[in-house]
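Please find one structure pasted underneath; my questions will follow.
The other protein chains are all here in position, but one chain of the complex has been omitted.
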Amino acid sequence: MNLLDPQGPVAAANSTILVDSVFIMLVIVVPTIFAILAFAFWFRASNPRARFQPAFVYSGRVEMVVWAIPALTVILLGGVAWIGSHQLDPAAPVPGTGNPVRIQAVSLDWKWLFIYPDQRIATVNTLTVPAGAELNFQLTSSSVMNTFFIPQLGSMIYTMNGMVTKLNLRADNEGKLQGLSAHFSGDGFPDMMFDVNVISPLAFPDWVASTAKTDAVLNEDNYKKLMQQGVEKGRPTYRLEDPRLFDLIATQHIPPGPGPELASEAGPTHSGGHDAR
Amino acid sequence: MTMTATAGHAHADPHHIGVVIEHPGPAPKRIVTAYGFWIFLLSDIVMFSCFFAAYAVLVGQTADGPKGSEIFEQGNVAIETVCLLLSSFTCGMASIAADVRNRFWFYLGMAVTCVLGLIFLVLEFREFADLIVRGYGPSRSAFLTAFFSLVGCHGLHVSAGVLWLLTMTAQVFAKGFRADILRRMMCFALFWHALDIIWVAVFSVVYLLGSGT
Amino acid sequence: MSDQTHMPAGHDLAPGDEEQHSVGARILGYVVGLVLALLLTATSFFIAGTDLVWQPSIPVALIVLAIAQMGVHLVFFLHITTGPDNTNNVLALAFGLLVVFLVVGGSVWIMAHLNANMPPMDQIMMRQ
Partner (left out) sequence: MLGKLDWSAIPFDQPIPLIAGAVVLIAILAVLIWVVAKGHLPYLWHEWITSVDHKRIGVMYILLASVMLLRGGSDAIMMRIQQAVAYQSQGYLPPEHYNQIFSAHGTIMIFFVAMPFVIGLMNLVVPLQLGVRDVAFPTLNSVGFWLTATGALLVNLSLVIGEFARTGWLAFPPLSELSYSPGVGVDYYAWSLQISGVGTLVAGINLVTTVLKLRTKGMNYLRMPMFCWTTLASNLLIVAAFPILTATLAMLLLDRYLGFHFFTNEAGGNVMMFMNLIWAWGHPEVYILVLPAFGIFSEVVSTFSGKALFGYRSMVLATMAICVVSFMVWLHHFFTMGAGPDVNAIFGIASMIIAIPTGVKIYNWLFTMYGGRIRFETPMLWSVGFMVTFIVGGLTGVLLAVPPADFMLHNSMFLVAHFHNVIIGGVLFGAFAGFEYWFPKAFGFRLDERWGKAGFWFTFFGFFITFVPLYIAGMLGMTRRMQHYDVAAWRPWMIVAAVGMAVLTIGVICQIVQLVVSIRNREALRDRTGDPWDGRSLEWATSSPPPVFNFAFNPDVRGEDAYWDIKASAKQQSVDADRPEYQDIEMPRNSPTGFVCAFFATLMGFALIWHIWWMVILGGLGAWATFVVFAWRDHDEYVIPAEEVAAIDRVNVEERRGLVSMAGTV
């Protein structure tokens, strides 16, 4: 999950900007720290060789420099930030080879549901994508806020009930990655990690075909069962009954998830606690 | 201690500012009190601005409930506005009376202010009660939530103002125009006028802008 | 900072206080304020309900009228002036207004962008 080991163009650009910015700042920060320590050491009261200059309390030249150094750095970084936020906007397209794959992600309490509307399948806590293709994510939440994040593919984005956020990514190399929720969402939050399998574009149709053969069907009823609070340890896969399921969730035609059971209204509630364990 | 002698000369005027007018010292109590209250009013206005911002963001979220134009009554609002305006005027008269220590005009001014404030509150209460009875309470939609909170927050301030007015008039009755009570009267006048200013924003943004289109 | 240059420090007024006037002059101030405020209010209500004005300009007119009326209140009821004895009061007011402007303006701007980027339900439904 190393951010400095990107597996896609978005993450590569993000982490390059990250490293660049650090180095731009280090150019001034290192000399400044050095100067602090050096001045502090040299002008110690016990050093007879240091010249005491109590009158040195103002210098127009020094002030110019002192305002200019951080200002110039900020102008440089500000430029990087401006260009970066436009080019790396989560919704900006990320061209790839082959057909883009549309994935609709729903954060549930406390698991991730990935819907492939065009393939008519859905998976929980595992995301399988072809290498090299553009991945168009649409994201929403069944209840509380979460953040969808695959560190090695870059750019996280919030998921919220009743709203649809957009994120475009691309995975370049086959392999196993991990994703997680980066916004605290309740007792089962740490279990909201999911596997990301990047497979070859040739193997992807096969995976879709084999997944579509599963007996489990995802429809409104099953979804409502799935969105009850609890932690999913397995990696279930589903056939998608209605490709518009995501729209029903996002438009709140399926009402938001219920939250903890109200039996424990007063005092410390333990619901979810036993699930998480 | 050797430094003291040199320092005096070295730092006499390093920035070469030239003429300096000496600060005269701590301000009198009346200014301090009123200024502190002024700062409080500004913070209160910032608080109102959050409710205004919430209203601006949520005004379209009617959740298939009523829109503003369907529930606002211009006539009612106009009467409320005139009440508050007149009460601002009478409050000003009362503070002048307090400054010249004229009890009769002070009581009269405060009484009229109080009555006008109460009329305003009754009208607002009737409007709210009517909406709730019709099923358009604050839980109906985010728009109504924002509406009730913003207007209600102003109403709460007016209620607090009336309570303050009564308490302070009682104090004048019991203690006369003492300096600290006059300071409080000044703060009260500031408060009451500020509420009127907020009401200007409320009737313009909520009722008038909301009732069009 | 201003007292470094020319301001005769020491002549401060409490917010809401007037320079010494006779009672008659003070009452007159309030009367003028009341009349102006009533006029502006009446104009606001009239404009909101009329179709004599080009409709899309109504919100702008209402906002201008509201600002004007707040100004009337500040000047005639709260006795805020540009005089040197009011500097501190005006500065505090300006800071407060800046914050109000930033909070309301910023919130509306940010929320508009957020909402535009996260198509609410009706838009999605139309696309289906």
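In this document, chain identifiers A, B and C correspond to the written order of the chains, with residue numbering beginning at 1 in each.
The rule we apply is simple: a contact is a pair of C-beta atoms (placed from the backbone, for glycine too) under 8 Å apart; a residue touches a chain by one contact, two chains touch by 3 or more.
Since this is a predicted model, take the numbers as computed values, not measurements.
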Shown chains touched by the chain that is not drawn here: A, B, C
Chain not shown: contacting residue from B:Ala142, B:Val162, B:Ala194 or B:Leu208: B:Ala142
From A:Phe189, A:Phe204, A:Tyr223 or A:Phe246, residue that would touch the chain that is not displayed: A:Phe189
Chain not shown, touching residues in subunit B: 1, 3-4, 7-8, 11-15, 17, 20-27, 31-33, 35-36, 39-40, 42-44, 46-47, 50-51, 53-54, 57-58, 61-63, 65, 138-143, 145-146, 148-149, 163, 167, 171, 174-175, 180, 184
Residues belonging to subunit C that touch the chain removed from view: 1, 3-4, 9, 12, 88, 95-96, 98-99, 102-103, 106-107, 109-111, 113-118
Subunit A, residues in touch with the chain not shown (by the definition above): 1-4, 11, 13-15, 17-18, 21-22, 25-26, 29, 32-33, 35-37, 39-40, 43-45, 50-54, 56-59, 62-63, 66-67, 69-71, 73-74, 77-78, 80-82, 84-86, 88-92, 143-145, 147, 149, 151-152, 154-158, 160-163, 165-166, 178, 180-190, 193, 252, 255-256, 258-260, 262, 264-270, 272-273, 276-277
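The definition used in the following text is that only the chains that are shown with their structure count from here on.
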Between subunit C and subunit B, distance of the C-alpha-averaged centres to the nearest whole Å: 13
Centre-of-Cα separation between subunit B and subunit A, whole angstrom: 45
Of all residues in subunit C, those that touch subunit B in their complex: 3-10, 12-17, 23, 26-27, 30-31, 33-34, 37-38, 41, 44-45, 48-49, 55, 58-59, 62-63, 65-66, 69-70, 73-74, 77-78, 88-89, 92-93, 95-96, 99-100, 103-104, 107-108, 111
For the subunit C and subunit A complex, residues of the former touching the latter: 117-121, 124-125, 128
Of subunit A, residues touching subunit C in the complex: 91, 160, 162-166, 244, 247, 250-252
